[in-house]
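Shown here: the complex without one of its protein chains, the others still in place.
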Amino acid sequence: MALIEAEGVHVRFRDRVVLEQIDLSVPEGELHGIMGPNGAGKTTFFNVITGRVKPTRGRIRLDGEDIFGLSTHAIANKGVARSFQIMTLFDDFTARENVMVALPAFRARGFEVRRAVAGDAGLAEEADAVLASVGLGEKVAATARQLPYGDRRALEIAVALAQRPRVLCLDEPTSGLGGDGAKRLVELIGRLRGKLTIVVIEHDMEFLFSLADRISVIHWGQVVARGTPRELQQNEWVKRSNLGRFA
Amino acid sequence: MLDLLPHLVNGLVLGLLFALIALGFMLIVGLMEQINLAHGSLFALGAYMGLQFIGPNPPLPADLTTYWLQLPLGWRYALALVIAPCLVGVVGIAVEVCMRRTYGKDPLYGLLLTFGAAMVIEEGIRLIWGTRDYVLEVPRAVSGAFFFQDLIWSTYRFYAAGTAAAVIGLVWLMIEKTSYGAIIKAGAHDSEMVRALGINLSRLRLSVFVFGTILAAFAGIILAPIWGIRPHMGVDAVVPAFLVIVLGGVGSFWGAVAASILVGLAIGLSAAYASEWSLLSMYLLLVAVVTFRARGLFGKKSVLEA
Partner (left out) sequence: MTAASSTSPDAARLVTPTMLVLWLALATVPLWIAQAGLYPYLGVEILIWSIYALAFNLVLGTAGLPSFGHGAYFGVGAYAFGLCQFNLSPNLWVSLAAATIAALVAGILVALFISHRRGIYYAFMTIAFAQIFWTIAIKAYDLTGGEDGLLRIERPPADFGIISFDLRGNVALFYFVLAVFVLAVVGLWRLVHSPYGRVLAAIRQSEMRASHLGYPVWLYKASVFAISAALCGLAGALFAMAQHSAFPDVMNLTQSGYVVMMVLVGGGLVNFWGPVIGVAVFLLTRDVIGAFTNSWMLWFGLLFVLVVLFRPEGIAGLVKSSFERHSLRGQGLSALRLIFRSG
């Protein structure tokens, strides 16, 4: 049963067609990779799934439910979490505060004014646990702005994880990371496999091919190729383009 | 329907005047991607400067003053129209120099800075001229009224609208037909490119800002007899300027002019029904436009949306 399903999604901004036709379905528990050249529309597709952009045509379904036209926060509350290609952390907050604000337990109390947050040990513990799972257990009290780049990337993912999502959408999580940082991320995501449904946009082929169950290639606003990593390696088109350039 | 005619005409006149007011604001937003909140107070300063030149105590050296005061009103008015805005332009230089530190950073700095500059200028106006209302004297030739179609029309408004139209046309010509204008357009489009072409970007910015200031001050003198002169008159200039840009889109010259006419007509017509509250309709219009449609009628994606 597909958790995320996109059918005939077409997105047009004024006179420019960004997504021609996207048909994609991701079953529950799958780690689905999305790759393609820059400008192909991959991030726009994420924007469509998370409700930031409303498609001109087409349907989006989450666990069978039609989420077309729902606002971003409504979709997030249905269990969709996302990380961003250009990092958007709460820079003034500490790592712990960044994560805490994503926790469902905290979100439920969003309009509470009577008690102070600082006194709540339970939330702090939960946040710290999530941070530990991404390797930031030592840096819970560091201000996000002051963390090194690799840690900030990990924090992005921690925040998304803290939402306890059903679907995790990662937009170029290894962007800007060196070999070590990327490897760390691969380990982290590898550990999440099977526990959640994950959709990853990536340029790093090694990353995708080693982790993904299936991959969709998006080019010119359409899915031009789809399959398991092995199938794609055989794919003529992928071979000919620079996309599959490694074993 | 004919009862509405004077209001329609009034609206058109007001529209042209709004276009004049918005002109300088637009150029600055276009080239420098800065919302100049000081635009309103520079507009006001222009009016006060004009007042000072035409009045009994012009800011001239003593020997010139006696000669100046002997000139007929028409001459003094015409000369003031030219000299006063230039003096205000000097103030514009000061503002632009302060703004330099904010370039390259987010537009917010420019906004807060020009906001501060606006308050400083307004306070300066209060200190020098006090808070009472003033009236700007205009030459007999353009004041008074005339009859047409059994209605009384204000001569000054037509003169003002005509001047506004002429200046708008001249500015358009400058932008389209001169090399300076071409550089401004290029700079608005891509400042890096302009710099790569060897053009001194900071001198360009300064000159455009000063030009925008001069236009604002000029508009102030033209509008003064219609709106009266008070220290706070600047607000009624900067809000329509912003409204015009939002409606007409940043970067579209004639879009802004069309938007100005629309705004003027809206206010003119609302004056037909509730004249005391007609300026209010400008604010209501801004609320409505920003609520429902922020892109503008003609413009491309604007700096306001970053």
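Per-chain numbering from 1; labels A and B assigned in written order.
We take it that a contact is a pair of C-beta atoms (placed from the backbone, for glycine too) under 8 Å apart; a residue touches a chain by one contact, two chains touch by 3 or more.
Worth saying up front: this structure is predicted, and the values here are computed from it rather than measured.
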{"item": "Identified contact with the non-displayed chain, of B:I93, B:I199 or B:V235", "value": "B:V235"}
{"item": "Sole residue of A:A40, A:V53 or A:L89 that reaches the chain not shown, by the stated touch rule", "value": "A:L89"}
{"item": "Hidden-chain contact residue, picked from the options A:R12, A:R59, A:R109 or A:K183", "value": "A:R109"}
{"item": "Residue in contact with the excluded chain [from B:L4, B:L60 or B:C98]", "value": "B:C98"}
{"item": "Contact residue for the chain not shown (choose from B:A44, B:L113, B:A160 or B:V263)", "value": "B:L113"}
{"item": "Where the missing chain touches chain B, by residue", "value": "35, 98, 101-102, 105-109, 111-113, 115-117, 119-120, 122-124, 126-127, 232, 235, 239, 242, 246, 276-277, 279-280, 283-284, 286-287, 290-291, 294, 304-306"}
{"item": "Contact footprint on chain A, counting only the chain that is left out", "value": "50, 52, 71-73, 76-77, 81-82, 84, 88-94, 96-97, 100-102, 106-107, 109-119, 141, 145, 159, 163"}
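By definition in this document, only the chains that are shown with their structure count from here on.
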{"item": "Distance from the mean Cα position of chain B to that of chain A, given in whole angstrom", "value": "49"}
